[in-house]
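Omission of a single protein chain aside, the complex is shown with its protein chains in their original locations.
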Amino acid sequence: MRAVLLVDLVRQEEKLLINALNNSGIQYDVLNVGQESLPFTRSLGRYDVAVVRPVSMSRALYSAAVFNAAGVHCVNSPTGIVLAGDKILTYSLLYREGIPIPDSEIALSPDSTFKAYEKRGYPLIDKPPIGSWGRLVSLVRDVIEGKTIIEHREMMNNSLLKVHIVQEYVNFKSRDIRCIVMGDEVIGCYARNIPKDDWRANIALGGVPSKIEPDQELEKLALKSVKTVGGEFMSVDILEHEKRGYLVNEINDVPEFKGFMLALNINVAERFVEYLKYKYG
Amino acid sequence: MRAVLLVDLVRQEEKLLINALNNSGIQYDVLNVGQESLPFTRSLGRYDVAVVRPVSMSRALYSAAVFNAAGVHCVNSPTGIVLAGDKILTYSLLYREGIPIPDSEIALSPDSTFKAYEKRGYPLIDKPPIGSWGRLVSLVRDVIEGKTIIEHREMMNNSLLKVHIVQEYVNFKSRDIRCIVMGDEVIGCYARNIPKDDWRANIALGGVPSKIEPDQELEKLALKSVKTVGGEFMSVDILEHEKRGYLVNEINDVPEFKGFMLALNINVAERFVEYLKYKYG
Amino acid sequence: MRAVLLVDLVRQEEKLLINALNNSGIQYDVLNVGQESLPFTRSLGRYDVAVVRPVSMSRALYSAAVFNAAGVHCVNSPTGIVLAGDKILTYSLLYREGIPIPDSEIALSPDSTFKAYEKRGYPLIDKPPIGSWGRLVSLVRDVIEGKTIIEHREMMNNSLLKVHIVQEYVNFKSRDIRCIVMGDEVIGCYARNIPKDDWRANIALGGVPSKIEPDQELEKLALKSVKTVGGEFMSVDILEHEKRGYLVNEINDVPEFKGFMLALNINVAERFVEYLKYKYG
Partner (left out) sequence: MRAVLLVDLVRQEEKLLINALNNSGIQYDVLNVGQESLPFTRSLGRYDVAVVRPVSMSRALYSAAVFNAAGVHCVNSPTGIVLAGDKILTYSLLYREGIPIPDSEIALSPDSTFKAYEKRGYPLIDKPPIGSWGRLVSLVRDVIEGKTIIEHREMMNNSLLKVHIVQEYVNFKSRDIRCIVMGDEVIGCYARNIPKDDWRANIALGGVPSKIEPDQELEKLALKSVKTVGGEFMSVDILEHEKRGYLVNEINDVPEFKGFMLALNINVAERFVEYLKYKYG
C-alpha cells in the first residue's frame, strides 16, 4: 500500500498519525494542500489511499475530490465529507433511515425562522448547517434573544449561515457523547460535559471529557449513522433525551481525537494506521 | 400520484410548470419554501414526488433534504443537488468515470493559485466551485489580471469563494452547448453563443441561443454525466475542444429552460410533467 | 439659488421634499446618485446647495463629498455625515464637549468585549459604531447572550461590525426622544415608545410615536449636539436617565421624518425648504 496524508495545519492529531505511519512501515507522503495546486490527473493513482486531514472543511473536501477523481480511495470520501459536513443533509439521511435526531425544522428566511421560534416555544437551539466547534450554535431562550440572533445572521455574507436549523433544546444530563467509528467498529465513546456559563459541550469551549462505557444500542447507533452518510473514519455526537433516549446530533468528517485520547487512553492514530494496513495493506 | 412543487421566486419556468400540472390532472400543492419552516416529519410522506425549483441553491438543497427525509422522491435528490451544485465535486465524479472535462487543477490558497497560473500559462479560466449565471467565472490573460483576481477573491467572506478552479480556456467555436436530460433521455440540446465583450455564454450575460442537432456522442455524454452525479432532471453545459472534442463543463441541478425553449421550441414544462406521470403516476 | 437634491431610493420623505421644492420657486434638479458616476469637477459649482438624501450611508457620504469638492454647500456636509454616521466618533465629540451620553466603553476584540461585559454587569447594550434602524443594537442580559453576540459579530466581514460599544442599558420611561434640528432651531421633538417584545424604540421595529412638549434643556441639548458634529439638518435621539437626566444616544445625518410628522403634524419638508430659501436664497 502507498498512502498520502493530506494536511494543511499540522495539529497534534496529524503529528500522531505521522508517528504511527512511520512505525508502520507503510510507504507514505505528506501533502500540504495549501501549498501546491492539485491537478485532476491519473498520476495521483500511484497512491492507494488518501487520508484526509485538513482542518479547513473546504480544503478537506476538495483535496479528497481531486484524489477521488484519480481513483484513490479516500478516508473519508468526498461524498461522505460533503454529506457529514452539512448538518441538514446529515439529518435528512438519518431521519430517512429511522435514526432518531433532535426534533428539528429548517427555516430558510428570517420570517419563517421567527414563526418557527414562536410555534416551537422557548428555549430552543438555532444553528446553521455548517460550522465546527459549536460555532454559532445558539441557545434561544425568549423572543428578544431570538430577534437578536435572526438579525445578526442576516448580516452574514454566506447564504448557508442565513439558514436556520430550529430544534428542541436537549440538555438532559448536561453532556453529549462522542463515539469514534473506524470501518465496522466503534473504537470507543466518551462524554463531554457542558461547562459553566455555556450550553455546548465542545472541548474548544471548555467541555470536560469523561470516560463512559457505551452500551450496545449506542454503538449500533453510532455505526449505523456513519454508514448512512457514507463515512469510514468519523466521529458521532449523540445527545441523551429524557424520554426518547439517544439522539444523533452531528457527525464529524475529519474527526479530532485529542479529547478522546485523554478520556479513554486509546491511541487513535495507531488504531487508525492498523486499520489502514489491515484493510488496504 | 401526489406532487409538491417547491419554489421561492416564481419565474416563467415555474409558471409553465404550474400550467402543465394544472392540465395534467396530477394532484399537487405549491410550497413557497421561504415562507414556512420545514419540519422533519413523516407527515410529508403524503407526497409521492417533490419537484425542486427554488432559485436559491441553499433553499433548493435544504427543502429537498426535508422532503427526502420523509421518504418523498425528490427531483432532483438532495445528494444530486449538492454534487452537481459544486463544480469540483462534479469534476471529481466525471473524471473518475472517464468523462472528459477541461484540463483543471484546484488551488486552495492565494500562493498556490498564483503558482498554478504561472505553471499553466495565460490565458486561463479561474472560477470558484459554486455560483450560477457565470458569476465570478474569470478570464485571466496575464499576471496582472491574475493578481487582481486573487486579491479580490481573498476579500470575500465565504471560504468557498476563496477556492480556485484553474483551468484551460476552451473557446473553440466561441460557444457552449447546453443539453437537458430527463430520466434516461436527452430531450434536446442548443448552443449558447458568446456575446461581444464577454468570454462566457450565459444567457444572463447576453449569450445568444441557437438550435443545434446533437450527435449520438453528445447525447450519450450528457446522459452519462447526469447519471454520474445522481441527477434526474438536469442540464449539462458542454464545451467543444479543437483536439479533445466534447468536454463537460458544468451540470445544473435546478435547470433553467427559457433559452432552451426559445431555441428549440420544445415545451420543457409539459415534457417534464408527462415524464412525472409516466414514471411515478 | 440653485439646488440639487441627491437621492437613491425615493421615499415618502423625498417626495415631500420635491413637492415643497416645486411650490417654492427654487430652481432645482434631482440627481439619482446610483445611476450616474459623479466626477470631481468645478462644473458642479453651478449649484449653490446640495440636499443630501440617499438612504444608503455610503451614497449619502460620497455624493456629498463630490459636491463639496466643487464648493457646493451640502446639507449635511460630508464631514458632518461621517462624524454623525459613526456612533463612536459622535460620542467622542459629545463627551469632549461635556454633553451627557450613556456610560460607554469601546471594545476592539472579542476578549476585551467579554471582559467589558463581565466588568459592567448585565443587562447592558452592545452595538456596533455604524448602522441604522436599530440594527444589531443588542440587549445583553447574561453571559450566555453575551457569548452568542460576540461569536456572531466575529463572523461578519466588515471590521466595523466587529467593534463593540458596550454601554449601560437606559430604559427609564421605556422610550427615547427624537428632536429634529434645522440650523439654529429645534423644530420639534417627539417620543418613540418601545413596543412589546423589543428593547428598541425605532419606528421600523414597531416603536410608537407620541407627541411631547420639549423643555428648554432638551432643546439646548439637541441643538448643541448637532453643532458639535458639524450638522445642519439632523435629528438627535435622546434617552432619559433616572438620575442623570437627558443622555444623547445618537445623531442621524440623513434624518427620516415620517414618524415625526405623524406625531407632531409639522410638515418637515416645507419647513426645510423655507429654511433653505431663507438661509441661501
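Observations on the model:
Note that the chains are named A, B and C in the order they appear, and that numbering of residues resets to 1 at the start of each chain.
FYI, contacts are C-beta pairs under 8 Å (C-beta built on N, C-alpha and C of every residue); 3 or more make two chains touch, one makes a residue touch a chain.
None of these values were measured; they are calculated from a predicted model.
Within the whole complex, the absent chain has one touching residue among B:157, B:193 or B:267, and that is B:157. Of the listed residues C:36, C:213 or C:242, the one in contact with the hidden chain in the full complex is C:36.
Summary of contacts with the chain left out: across C:76, C:104, C:225 or C:252, the touching residue is C:104. Interface note for the absent chain: among C:43, C:58 or C:216, the touching residue is C:58. Screening B:135, B:173, B:224 or B:241 against the full complex identifies B:135 as the residue touching the chain left out.
Within the complete assembly, residues 8, 33-40, 56-59, 61-63, 65-66, 68-71, 78-79, 82-83, 86, 88-89, 91-93, 95-96, 101, 103-109, 111-113, 115-116, 119, 129, 156-160, 162-164, 166 of chain C touch the chain that is not shown.
Touching the omitted chain from chain B are residues 135-136, 138-139, 141, 143-145, 147-149, 151-153, 155-157, 161, 197-199.
In this section, only the chains that are shown with their structure count from here on.
For the pair chain A and chain B, the fraction of shared interface numbers is greater than half, so the two copies use mostly the same residues to meet. If you average the CA atoms of chain B and of chain C, the two centres end up 45 Å from each other. Chain A and chain B have Cα centroids lying 28 Å from one another. Chain B has residues 156-157 in contact with two or more other chains.
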